[in-house]
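As you look at this complex, bear in mind that one protein chain is not there, while each of the others sits in place.
Right after this comes chain A.
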Amino acid sequence: MSLQSLLEAGKFVVTAEVGPLKGTDTTEIVEVAELLRGRVDAANVTDQQSSVMRMGSLAVCHLLKESGLEPILQMTCRDRNRLALQSDLLSAYALGIENVLALTGDLPSLGDHPQAKPVFDLDSVQLLWVIKRLNEGYDMVDNELKGKPNFFPGAVVNPGMGSEAAFELQLIKMEKKIATGARFFQTQAVYEPGAFAKFMKRVKGFGIPILVGIIPLKSAGMARYMNKNVAGVFVPEELINKMAEAEDKAATGIEIAANLIKELRDICQGVHIMAIGWEKIVPGVLDVAGL
């Protein structure tokens, strides 16, 4: 069943993230696809994540599809203006890619080409609106399309924002994304079930499927790095200590991720595992989580 059918049928879904590499070697992509096929319902392909230049999301989505894994095309507004975004969306649909995750994108200044010109011609809300218009058979200036797509658009939300203003702004933007066509959400990584439950309570009325983001921890250092540098991510001290004391870091990272999934699965519609280059452990996390 497709991601759309599963979510519409109210099933609990599992997605995972695949990050293209820098270079033309696609061996690893195909290996990851083999590994995830049958274990996840769909796989996101990141769009030059963290503004680090790599192979494009569109080509890798096509490779995943050829390997029998349903892709979710991550599309950011960082590098393309409205012509290129619409054109790439049409290209994606021609290749049979139906799921699109609309994102604003990271700042180029934080990546490996900090001198690059940031585009941000549209933002994520406007991109969702463009996808909606394409689905209706028109481009964003009302020209009729010959052959229209039928995208299943998704969006992201960061539930871990600290201040009242930052949290409320996330919710307001989330409502705008729903109004402009988002049909599902994937979240930033969550490590505090209590805080996530509060967030879910606030957005319950939105009536939209939410897939909770999980990043398996590799080490205590990684957790501390994320706490310091990644907006909206907070790994509690208890988990950091657990990682620091663990003899088998991988097993402990898997166990923590699986426990989070077990705790959160009843309050959301799915889980989105972002392994960040460590995709081989995803089946292990799912095994321990009982999925």
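Definition applied: contacts are C-beta pairs under 8 Å (C-beta built on N, C-alpha and C of every residue); 3 or more make two chains touch, one makes a residue touch a chain; residues count from 1.
In this text, contacts and distances are computed from a predicted model.
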Chain left out of the displayed complex - its UniProt protein name, from "5,10-methylenetetrahydrofolate reductase", "Lipoprotein", "Carbohydrate ABC transporter membrane protein 2, CUT1 family" or "Sulfurtransferase complex subunit TusB": "5,10-methylenetetrahydrofolate reductase"
Given A:K11, A:R82 or A:R224, the one touching the chain that is not displayed: A:R82
Selected from A:D106, A:E192 or A:E263 as touching the chain missing from the view: A:D106
Of A:T15, A:N135, A:T180 or A:Q269, the one touching the omitted chain in the full complex: A:T180
Options A:V156, A:V190 or A:V203, residue touching the unrepresented chain: A:V156
Footprint left on chain A by the chain that the document does not show: 82, 104-107, 109-110, 118, 120-126, 129, 140, 156-158, 161-163, 165-166, 168-170, 172-173, 175-176, 179-180, 188, 230-232
